[in-house]
Each structure stands twice: as structure tokens, then as C-alpha cells.
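Yeah, one chain of the complex is gone here, protein chain that is, but the others are all in their spots.
And then subunit A:
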Amino acid sequence: MAEFDERVEELGSLEAIYPEIRIDHETCFATLELAVTPSTPLLVRFVPDKSPTAASPTYAQATVNAHVEHDVKLSHLPSLILQVLLPPSYPVDAPPKVLLSADHAWLRKEKLDELEVEAAKVWEEYGRCQILFAYIDFLQQAAERAFDIDQSAEGCLVLPASAEKTLVAFDEATELAVFNTGHYDCGICLEPKKGLACYKMKRCGHVFCLQCLQDFYNNAIMEGDVAVIRCLDPTCGVDPSGKKKRKRERTLHPRELLAMRIEEPVVRRYVEMKRKKKLEADKNTVWCPRTWCQGPAKSANYVPLPTDLTEYIASDDENSDNDAETRHDSTATTPPKKDPASGLDVDRLAVCEKCSLAFCRVCYMGWHGPFIRCFPRNAGDLTVEERASYNYIRRHTSPCPSCGSPTQKIHGCNHMTCFQCGSHFCYLCGAWLNKENPYIHFNTTGRECYQRLFDLEQGDEAAELLQGEEGREAGERFGGIRRFEMMALEVAREADERELAEMAGEDGEGEVDEATQRQRELRAAAWDVVVAEPIVVGLAQVQLNPPPQAPDPQPQPQPQARAPPPQRARRNPFPVRPGVGGAADAVRRHERAAAALPPRRRQAPHAALDDDDRFRGEIQRFLRMARDDTEDAWDSDELDEDDGRLQR
């Protein structure tokens, strides 16, 4: 029998203790992997610098990198690999030869050397005997203390950022493997379950069985109860100091729900509901004006949901009161994309994220470009100053025909050049002018601006001042192109009033009528000042003095409402009171009139009557549109076809 070898004996007993050890009995060489699971998770700082591990980074370096370095706490680190060669003279005359290494080079060379040297020390200490077990035990204890790395100058392990992915993945995988082998009592079904059938909450570590979690969350999401999508442990979210609840318990990240194997559409519904709730709670959210859409406008604060829900960026309520390590979620660090051009308050452009309609977030009209002055549709939303400036703009400016910028002339002729876009236009009527020969506009006979190049030379404000009492009138003589706007508004207002008066005066019609009549006349008189343009007079004449062939049958059922006071007839451009009921009534009247006609007379004048009513109808339509601010869609050519009664 061969000589008794202490080395073989020692390796044999090690094999019994560590079944995973690999031993070459010939050469007395052994390899053993020692798991590194520090009792308190090790703080690891990943620094983007190329080789901060080579030399310990100085304080300056650390501060320079402060904005990019990344701290992570790891509970599991790659194993420490111990290789031992027992020389023939071991254990009496020579210490074991040890070589230590670690995957991904996360332990520094100096540290490994230090640990290696310890083998000889232990051998001396123990009086030169079999010390492998003692040494392994020493290593394991050192590993539990994370090799005292947290006692070093940096207070943490510093590694290049390139190592982060592998180390974090290793940590997670090991964690999961350890978890899966365990057994847990689910607090919901009160059954013991295998780790594989359970899920551990990321933030708080509470464990429940997958079946219960799925049942609960699926049910809650189906019922639309977003707030309960949180950890189910009763102690979670309760302040340890008292019974006070935190303001808002954090809801779960969709990533976790997916990890619980809850189906993607369900998780998506959850995230969508969460987002919608936040959008609805946010007073700044602008909603699409299309009634069939009503989607929210795109906003930098609420990015659309990513196709991959694990990439979902949890919004503030989940991260605000968070502990440092979860905030360093790789997804949470990328801030939502911001449109560099959007200083939200200044920019009025809103784009619906559902139907992509571009609209103005102030007036809710289709997008009108950045230079149009617009105000909230509801006049009640305006402050006094806003209303004043709105009125001023309406009264004293002309919009550029190209870009809409409000333009005010303080001095000079009525040939304007837009300060924004350089378009040439007429200050009086807003017509776009050819810059080659702009003055032709003022030199053509028959044109409304003929010979008016220098009207209001001092500007309309100056005219107002100069003429004192008369100033108001003079000032209002300038209507610019906006006079139509003003007229339309006035007409709309009158129509409203009339409606009200009619409703109020159901019984005592006579008196009310008289009062409103007077009021109206006063207003109309004021309006007449503004409206003195030939084209408008033309309209009015056509409208109010119907051609004789218009077949108003003798027994008119509503004559009194139809004929306005004669002194207004010539000047009022639009049928301020075209008969009670407006367009609809016109149609009705037309029908009645047609019915009242004897059959033989019906044929011939029919066309003329139609024309007249169509014309009136058109005007009514324009007014309606003007009231809704949609008159841009009105095609004035529709009237031009009208047999030349329009002087144009």
C-alpha cells in the first residue's frame, strides 16, 4: 500500500463537505467555486471612466463623474473561484499554493492577492497542518462581509460601467434561482406554494402566489380600479411610525404585472387607464375639439405608451418618494422627450394624439398659424384686459392677408408691408397687393379703395384724438377688413337678444317689442356709421329692396316683421331682422308663398323667387358661419353667380 498521503485524505474530506468541488487526485489540484452573497447587499458604483479600477479614483474624478455614475446594491456577486495545488511537501513543509479569481474581474487584483497570501498565514497559524477547510471557511466569511470592500476609502465597490449589465443580470438571475427553490405561504389563499409558483414584489419583497395575484389584478383591472394595483400586503404603504397612510401608495409598474404572467392586453388597459386618469386630472390637458374624437392633445408630460410596456416610464407619483436604488431604474432615468420649440404657454399649437387634428389650444379652432391673435371662445373666460385688447385689435388693426398678424397703421398711406411675412396689402380692405405695382389697387375706378390711399393718414387713433367728440365716430370709420368680423359678431349678438326677447315676450308682445325695437334702432344707427362701403350697400340694396318681380303674394302672412324702418334700409348691410326666425323662416315662407300661388303663376317667377331666397339664405348661412367663426369656409363666389346684382 502506498504511503499514507495526508493530502489525499484532506481532499477526500473536502469532497464530502463540498460535493461541487472538482479534484484531480493525481496532482492534488482542486477547484472550488464559492458563492459571494454578502449579508448586507454591496454598494457598487459603476463609473463610465475607462479604467477607474486600475487606480482608485480621486475625489475630483468622482465628482466629475458624479452626474453619470450609477450606484447599485447587489446581493449576489459572481463566485470566487479557488484553485489549490497541494505540493508534495504539504502540509508539513510547504503551504498550499492557491490561486483566486472571480468572473467578470469584479474583484481587484490587489484584493485577490491579499486573500491568497492569507492561505500561508493561516497555515502558519494552525501550526503547519491541514488548513484547507479553515482557509475556505475564512474565504466564505470574508465573502459574507463582501471582502470588507465597504470599509475601503470609497466605501463601495467601484467598477467600470461596462460591467454593470452583466453584474446586475447575475444578481437578478441568482436571486430568482434562490427564490424559486424556496417555499412560501401565500397570504391570500393561505396555501404553501413553491417559489416557482410565486412572485416577489420588486420594491418591498412581499411574496404572493401567482394565481392569487393574477386573480386579484385581473379582476381589479377589469373593474377599472387602478388604485388597488399595488402590493397587497397590509403593512405595505403604512408608515411604520404610525397608522397614517402615505399620501398615495405606489401602484405597480406594468413590468411587474407582466412578470406575474398577466396578459399583455390587460396590462395595457391598466397603463392606459392610469394615463387617462392623470390626463383628466391635469388642468393643463387640452382635448381635441372634434366631438367624435375628444382625444387629448400630445403633451411632453404624457408620452404615449410604448409598444413594449416594460419600457413604460413610470411617472412621478411612482418615483417621487422612492428609495435611491429603484429610481436608478434604467428606464426611469431617460426623461420624456421634450419638444425644444414648445414653451407650452407660448405655443398655442396642439395636435390631437388620437386623430392628429392640429388645433389652437386657446380658441379651439383648426390651427391658424402662430401669428393670429385668438381668444377663448367663451367670452366669459377672458379677463378684462384680454377683452380690452381683443376689442382694440378688432377695432384698430387689419390682419395681414398672408399670415394674419394684426397690423396697425400709425402713419402713412394704406399700402402696408407685413412686419412678419413681408406681404403687401391694403390697410383698408385687407386685399393682398402685388408688390410690383401695389398702387393700382388705389387707382382703379370702381374699386372700394379708389382714391383712398391716404385715408386715415395719421392713423385711426390719431384721427380719434384730433376729432374729439366726433373722434369715436371717426375712429370707427376705420373698419379695415375686420369690419365684417365686427358686423358678424354684432348680428349674432342681436340675433341672440332677439331670441331672448321673443322668449320673454310671449305674452306681452307689444310692449317688449317696442322697447327692443327702439334698442335695435339705436344699435343699428351706431352700426351704420361703420358700414359705408359700396359693396355692402350693394348687398343691402339687393337684400332689402327686392326686385319688383319677386313674387311676394298679396296675402302676406308676415309683412310687418319683414320691412325694416326706411331710414335704415339703405345703409344696413345685412338683414339684421330679416323676418322672425331667420333662414328657417325664409324657407318656410318660401314654401308657403309657393303654395299660395295659383298654379299657373308658379312656373315663370319661380326662378326669380328662388334666386332671391337663395341669396337671402346664403347671407344667413354666412352669418351663422360668422357666428361660429367658420366663415372662412364661405365661398363668396356663390353669390357672384347671382345675376350681377352684386356690384363687384
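Here, contacts are C-beta pairs under 8 Å (C-beta built on N, C-alpha and C of every residue); 3 or more make two chains touch, one makes a residue touch a chain; residues count from 1.
Definition applied: contacts and distances are computed from a predicted model.
The chain that is not shown carries the UniProt protein name "E2 ubiquitin-conjugating enzyme", picked from "Protein SEH1", "serine C-palmitoyltransferase", "E2 ubiquitin-conjugating enzyme" or "UV-stimulated scaffold protein A". Among the residues A:Ala105, A:Ala120, A:Val228 or A:Leu349, only A:Val228 touches the chain that is left out of the figure. Only one of the listed residues, A:Thr31, A:Gln83, A:Gln140 or A:Gln211, touches the absent chain: A:Gln211. Residue-wise, the contact with the chain that is not shown comes from A:Cys189, picked out of A:Ile17, A:Leu176 or A:Cys189. Although one chain is not shown, part of subunit A still touches it, namely residues 187-191, 208, 211-212, 215-216, 219-220, 227-228, 232-234, 236, 243, 245.
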